[in-house]
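Quick one: the structure is below, questions incoming.
Just one protein chain is left out here, and the rest sit where they should.
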Amino acid sequence: MNDDHGGPAQGAASTGPQGHDISRVLGAEEIRRALTRIAHEILESGHGADDLVLLGIPHRGVPLVRRLAELIARAEGRPDADDPLDLHGALDITMYRDDLRGNPTRAPSPTRIPRGGIDGRTVVLVDDVLFSGRTVRAALDALSAIGRPAAVRLAVLVDRGHRELPIRADHVGKNLPTARTERVHVQLAETDGQDAVDIVRPGTGEGERA
Amino acid sequence: MRHFIAISDLSREDALAVLATAEHMAETQSRSIRKLPTLVGTTVVNLFFEDSTRTRISFEAAAKRLSADVINFSAKGSSLSKGESLKDTALTLQAMGADAVVVRSGSSGAAHLLAHAGWIDQPIINAGDGAHEHPTQAMLDAFTLRRHLRPGDPSADLEGLHVVIVGDILHSRVARSNVLLLTLLGARVTLVAPPALVPVGASSWPCEISYDLDAALATGPDAVMMLRVQHERMVGGGFFPTAGEYSRRYGLSTARAATLPAHTIVMHPGPMNRGLEIAGAVADSPRSVIVEQVASGVFVRMAVLYHLLATDAREAHRDR
Partner (left out) sequence: MTAETTAATPARDHGARDNGAPAPLLLRGGRPYGEDIADVLLVDGLIQAVGPDLEAPEGAEIIDAEGCIILPGLVDLHTHLREPGGEEAETVETGTRAAARGGFTAVHAMANTTPVADTAGVVEQVAMRGESAGWCVVRPVGAVTVGLGGERLAELDAMANSRARVRVFSDDGKCVHDPVLMRRALEYVKSFDGVIAQHAQDPRLTEGAQMHEGVVSAELGLAGWPAVAEESIIARDVLLAQHVGSRLHVCHLSTAGSVDIIRWAKQRGIDVTAEVTPHHLLLTDEEVREFDAVNKVNPPLRTAADVEAVRAGLADGTIDIVATDHAPHPADAKDREWDQAAMGMTGLETALSLVQATMVDEGRLTWRDVARVMSETPARIGRDEEQGRPLAAGEPAHVLVWDPRPVRVVDPTEHASLSRNSPFAGRELPGLNRLTVLAGRPTVRDGRVLER
């Protein structure tokens, strides 16, 4: 993972093309530190990496879970991790969503469960933003069709509040109180070319309108 | 995508998207719990004017794996056989709360009519209309081809592949849909049939046409697809003097299959006439993917149902 600063520093504000206010809440360095901390937390709470499975929720949960898996493997003294595929995978939840019929068709992404499966293991679901909790609810339903983990935990880069279901994250990169009308915009180097988390507030009437 | 009526209406993007979803569905079907909640609360109606247990069961399985409810209307012993019109039947189904209708008819254009006549506004899936199209069959054929001939690349198209399709092209909706879809996905198609079973006008199709099966097989195709021959139509309709003559010239015998490259797969939409268009031994041989086609059919039909129903109906309206 690189140490480059992409974009403005944390806390910097700017104005987007539609007059939206954009403020950067996490830069590349903060993200790197957050993920490192989460990796150690996971290891501590799970007493090591045995019987651990990390499943990223597409789309941005997938690069995050890969980074976490590398961090964990390094921390356990296995820098190239014999087979990283054994530790992490992806869990697509499209078929379990409760909002399909009100929205344009969603294309599902691949689900890839590590070789050892999930039965009896500790599954850590990994996603970029925790918001209403519905995504995680769908992920839990998807998991139950695949097997019976010993325990399921949740790790997120950002918790922005406004839960609609009784769901909480075990590991949080940053707690971000937000207003409902705001948008949390996560960028990752693997998918967007840089690491950054921004809060986007709808335009107040100033600036250009598209 | 509002309806799934014909490959001629399908874009390459949509075809690949449905195939991608079918791959996803296939993966879910190897889990311990194969049922998905995706279409819970919806009702899919199988409206089958023609008997077809295989296709109907395939659609039923697909709908149920997605937790949809299924209602079967088949021709025998129902108001359909008493001559109720397609229009009245459709209105009845809508009144009963159908969310999607899968229709199989002996009349070319029946699915198109249901979709566009303005009687009902549910999504329509064509399970075969006369000799016109059988789009989900073509999709499952493409899915199967891709798995075998482009393994490990679930987003690949069929560029560079050569498929030979043999049989009664004139009366075959499977042939028509396959010619369209295979060429849409970049494959090269050769149709092999006796001259009387090649439609006048097929010369404008994007494929080659040959009367000589041995010559076509000698080119080393990647897949050979045998179509079912209807004995009564053939001999009774004067297209062929005897079944034996047809078999000798256009049947995939053991000897002919032996001349094929090692990687070539043999396909058949079913049901087969063992000994007529295909030798039993060939149907049972390792290069035959006929049984796998059936499983592929369920995945593909799950994918089609997903694309039509698990979506914003207004957005889907925009497309067609």
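Each chain carries a letter (A and B) given by its place in the written order, and its residues are counted from 1.
As a convention for this text, a contact is a pair of C-beta atoms (placed from the backbone, for glycine too) under 8 Å apart; a residue touches a chain by one contact, two chains touch by 3 or more.
Everything numeric here is computed off the predicted structure, so don't read it as measured data.
Although one chain is omitted from the display, it touches the following shown chains in the full assembly: B.
Residue B:A131 is the one among B:L10, B:A100 or B:A131 that touches the chain missing from this view. Touching the missing chain, out of B:Q29, B:T92 or B:S108, is residue B:S108. Shown as candidates are B:I33, B:M96 or B:A117; the residue that touches the absent chain is B:A117.
On the side of subunit B, touch with the chain left out of the figure occurs at residues 8, 85-87, 105-110, 112-113, 116-117, 129-133, 171, 173, 176, 199-202, 204-205.
By definition in this document, only the chains that are shown with their structure count from here on.
Between subunit A and subunit B the centroid-to-centroid distance comes to 40 Å (mean Cα coordinates, whole Å).
Per the touch definition, subunit A reaches subunit B in the complex via residues 92, 94-97, 100-111, 141, 144-147. On subunit B, the positions that touch subunit A within their shared complex are 1, 17, 20-21, 23-24, 27-28, 31-38, 66, 154, 306-307, 309-313, 315-316.
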